[in-house]
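Yeah, one chain of the complex is gone here, protein chain that is, but the others are all in their spots.
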């Protein structure tokens, strides 16, 4: 983990409110693992005050670039969206504990909304490691859907779900995934990231499926490096519950250990 | 006085840290008088929070444009300096009480640093009214000096003073002006704007010269429209002292009425 | 159709949006920028028995997301107000709330007595952030005994709605609100400014002429919301909430925390149309959320 000044190489609005930001920073590009995040300084340090965390969505170690995908939701992401090629961005990273591929084939990635970012990186890296990968990706409608195929090598099997049925299957992500299970899909392990209600439903269903399942969680952050205890989530371990830090022990947790 | 959305027509760095901002806003361009100011909303309204006041440095009623000259000194002027052609700027104005040409010819304008802005507008308008106008304009060095001739029609007699002697006379503004008086200049009235210490010296000297003298004062402002009483300066009138508002009764005051 | 009507004690307001005392003058300065009759009510700047010239400049300075002011209650005094300002204000068809302050109990009482019976004054607001000169300069608003006794004295002369505006510079605002209630206040307003200071590092001395001042603006909002929330749990009186309200969402925080009305102060300086904008924003929020009556939202954050 380092504090780096990264050069903005490219920034594009890739779907409505969604931006893809490519940064040039060889150290980050070479060390970041799927599931890890960067803590970015946005603005002048007064308002917005705190850094903002974003999952790494992909890296090109060879060219020394690293990619983020973010949704514009408030003042911080608004400022980020105004970056231009050639600007510098102060980053802390890579931070947090990455995903670990432990289970059997195929790996199934379950992504809701902006939660797709870390799973794109994970999918790409598992594909490179020779695994079979399915991505279930849900959003409200076609407009909100990222063109994920642009960020993935061919080989990952993509299943879209939109709540209005405008693209892919009609319905929410967990229903569409359950349908696929009914049709015979037999995942070896699950990786999920997205809004908390979605993760809760999936974790709950997984008590029946009993698959190895990792989730990437979000919590408001201050330091991002483990010093302030601000990003705590409740975890159960050996019959006890205790708080763990999303920025340090997480953001990736074993779904069965999270107190949902 | 109105709240207007003005269109940025042009913005240039005209000398180091000094910017010229041209706004398109017919109402302001047609109503603003020399000595009046605009109260500009800079940034998002959180930090910087308050509006920032700037004297009108010139208008073109025919084309509906209005000009400001400002020095980049802090967060607010930093943001202003990043405006681009085509941006919108929220302005309150024109505000305050203008200069009034009451005295005899020639009028002498005494400008220190950024204080030159309202005097350029005044000089231009007096020239158009057929008056003889001298501008004494002082700055630390050549770099800090605005190319004032670009903002004035030919006819105003310009006397430069720099503290390092790099342009014009060597010395501070009041000394250079006193030298001109010694050499026979006989002003009909004085108009001064600039740093408080300079104005104090001039006001003090004017107790000997006893010329009609108007000064444009600065004070931190909140509302800019006279509601908060925040911009008070001490004024003596009929043997009594009382606080007046720079934004309303000012920024132009009769030098002899100011408690220096 | 959602209704923005609200009630603070006997006072019926068309909307819950008030001006915060001292930030809107006597209204006339803003008259050319907005329709004053769209305000829920106009709280004018604090007046005192005799004219006050105020503090030496600089009187204000910006701070991170806030500002300090030390105006020193500059105002033309009661007589001038009654003769010159009140007649103009009476022509506005919105509730007029008069803020008063004094250096002794007697001054507050004399103001109340003089104003009792004047037409066009919907309520009296007690600015309690003033030092009691007789009691060694302790602020009325920081001492339970001083505060209770002061409110009682004013109550004896004023039959209309009486608002006690509390200072946040105390260990326990709730105790002071109880004292105000016991003294006969009908409404609690909170918060006044938080004391603060900026050092001018170039001159190596306090920047403000008065050395210190009162902090307002978005910076203080979380402090104000907490106080309104605590007051709502502890007392039965309606609350006017304020402190850093800049937009509809900010106003909603105060209303959900327990405010029946809210006031905008510093926000007016940044955007003179803050109050009309919030008025429209609240209406839109209520219509979208299917809320008919503003009172459904007052204190909503306490329910779970």
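Each chain carries a letter (A, B and C) given by its place in the written order, and its residues are counted from 1.
Convention: a residue touches a chain if its C-beta (ideal position, glycine included) is under 8 Å from a C-beta of that chain, and two chains touch if they have at least 3 such contacts.
All values derive from a computational prediction rather than experimental measurement.
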Hidden-chain contact residue, picked from the options A:102, A:140, A:186 or A:234: A:234
Which residue of A:1, A:142 or A:181 touches the chain not shown here: A:1
Omitted-chain contact residue, chosen from C:38, C:51 or C:64: C:64
Hidden-chain contact residue, picked from the options C:194, C:239 or C:263: C:194
Absent-chain contact - pick from C:42, C:115, C:146 or C:215: C:215
Hidden partner chain, residues of chain C it touches: 63-66, 68, 142, 169-172, 194-199, 201, 204-206, 211-212, 215, 217-223, 225-226, 229, 244, 249, 252-253, 256-257, 300-301, 303-304
Hidden partner interface residues of chain A, rising order: 1-3, 41, 45-51, 90, 92, 219-234, 242-243, 248
Interface residues of chain B (partner: the chain not displayed): 46-47
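Basically, only the chains that are shown with their structure count from here on.
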Interchain centroid distance [CA atoms averaged], chain B/chain C, Å: 36
Whole-Å gap between the CA centroids of chain A and chain B: 54
Between chain A and chain C, centroid-to-centroid distance (C-alpha), Å: 46
Interface hub residues of chain C, defined as touching at least two other chains: 64-65
Chain B residues counted as touching two or more neighbouring chains: 46-47
